[in-house]
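As you look at this complex, bear in mind that one protein chain is not there, while each of the others sits in place.
Chain nomenclature is as follows: A and B, assigned in order of appearance, with residue numbering initiated at 1 for each chain independently.
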Amino acid sequence: MAALKPLLYVFVYPGLLFLFAYGTFCEWFDRKVYARLQNRMGPTHTGRWGLLQPVADFVKLMAKEDVVPEKADKGLFTALPVVGLAVVATAMLLVPVWHVSPTASGFNSFSGDIIVLLYLLSLPTLIFFLAGWSSTNLFSTVGGTRVLTMLFGYEVPLFLAVLSPALLAGSWRLAEIAAFYQARPLLLLVNLPAFAISLVCVQAKLERTPFDIPHAETEIVGGTFTEFSGKKLAFFRLMTDIELVVSSGLLATVFLGGFPGGVGWGFVQFILKTLFIIFLLSLMRAATSRIRVDQVVSFAWRFLAPAAVGQLLLVILLKGFMP
Amino acid sequence: MRIGAFIPELLRHLFKKPATVDYPFKKLSPPEGFRGTPYLHPETCIVCRACERDCPAEAIEIVELSAAEKRFRLTIHNDRCIHCAQCVDSCPTDAMRMDDKYEIAAFSRWDLKAAWEYVRAVVKPKAPAPAPAAPAPSANPPSDNG
Partner (left out) sequence: MKVQIPIGPQHPALKEPIGLRMTVEGEVIHDADLRLGYNHRGVEKVAEGRSYIQNLYLTERICGICSHSHSTTFAQGAEILFEIVPPKRGQFLRYLVSELERVHSHLLWLGVAGHEAGFDSFFMYVWRDREIVMDILEMISGNRVHYAINTIGGVRRDIDEAQRTKILDLLAVLRARTSFYLNLGTTEPSFVGRLAGVGYLSKEDAMSLCAVGPTARASNVPRDVRKDDPYGIYDEVPFEVCTADTCDVLGRTVVRIKEVLQSYDIMEYLLRNLPAGPVAVKAPRRPKPGEIVSRYEAPRGENIHYIKSNGTDKPERLKVRAPTLGNYAATIAMLKKGFIADIPLIFAAIDPCICCAERSVELVDSRSGRPSVVRWSELRRMAGRRAARDSKKRNVEWPL
């Protein structure tokens, strides 16, 4: 049983099977909310309320012809989608859902796992850059460089913003941070600015609308994904969906007090809190227009980073006054 | 400058009925006077060939089948038709009319030809004033795909 448990974690819950189901559901939710905000219908006909539309998209892409550019590095080009999917799925193991108790540490909960999670979430960016670069297309190359340029903008504010609640909780372990705020829910209010900052940064990390610069359709066609097709594109899309789940799970753990209450209630809380964050992200996507890559960097360093530092200062001062 | 200037408007529409129509399942009806597909009312056609002459797309073709019987065949090449309704305006006897169909795609251009064979009518052309708008068209204009 003890040996079976990790396997269950990896493949069923919160591993690949659950991630596939929940990731596609989140994509559906995002699309539906986005459409409704725009007074449209969104997915309607595949499954009840169009629920199966992302799955149908995935299956369709898996069946499509898979083209590798002649001049591309074949090995790298093929490996990147798989590695990317593996990275984000691994990151999900670290999100403390019901299976992690705040006291006992294990392979998926240890001191410093918040840092590991953040780094695992940074890897997709690098993968996107490599994907753009290795496909040797002009548009992909421009997209790849835009991915990296954006990384310089949002990564530091994201780290500062996510680490300030950890600092206040005095722990580098996600489960402990969540438990700390469950005990003192009022302290969550202190972190509201950091929550706003990290929402913006996660939006940038996920390359969604004000920051969908690396694959801005009207400027550089498909951007990083211009040359990807078939299974590889399907994997990349699934990877983005899972990244959405993991990032919202991270934000919910750190800023919304985690998912206490055992299997049932904890699971419901996980769904509700991540959907709430995805709703906020969708709202941001609907309410803004795409900005330029230089504007991302200047915006991040002129507003986000100072605000994150301010939040950090606030937390340090508060910690000094706290018993 | 106001951050999130669009958000109230967006949220207002979140639970409203969508503005779009679930098209192939629900259909909007075209307004009165919609220019659909032209069809012939052969009882009143006097074969003046005004429609053939004025059609900008040269989509109307009138062939004399028998000079003795005064039999003619009028073909409307709907694959060329641009739905301008000039034939309706040009017709002095109100024989050309427009229906209000808008789903008129076909798999082959030969499915789009509509032909009528008829004997020339003896109707006095009306005064030169433009013909009034066509009455509500019948559901299925008589046609055989010649």
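One rule holds in what follows: a contact is a pair of C-beta atoms (placed from the backbone, for glycine too) under 8 Å apart; a residue touches a chain by one contact, two chains touch by 3 or more.
Every value quoted in this text rests on a predicted model; they were computed, and no experiment measured them.
The chain that is not drawn here is touched, among residues A:57, A:73 or A:212, by A:212. When you scan A:118, A:131, A:150 or A:287 for touch with the missing chain, the hit is A:287. Although one chain is not displayed, subunit B still touches it through residues 1-3, 5-6, 9-10, 19, 30-35, 53-57, 82-86, 89, 98, 128, 130, 133. Taking the whole complex into account, subunit A touches the unshown chain at residues 37-40, 65, 138-139, 142, 209-210, 212-213, 216-221, 286-295.
One rule holds in what follows: only the chains that are shown with their structure count from here on.
Residues of subunit A touching subunit B in their complex: 33, 35-41, 44, 283, 286-288. Residues 4, 6-7, 10-11, 13-16, 18-20, 22 of subunit B are the ones touching subunit A in the complex.
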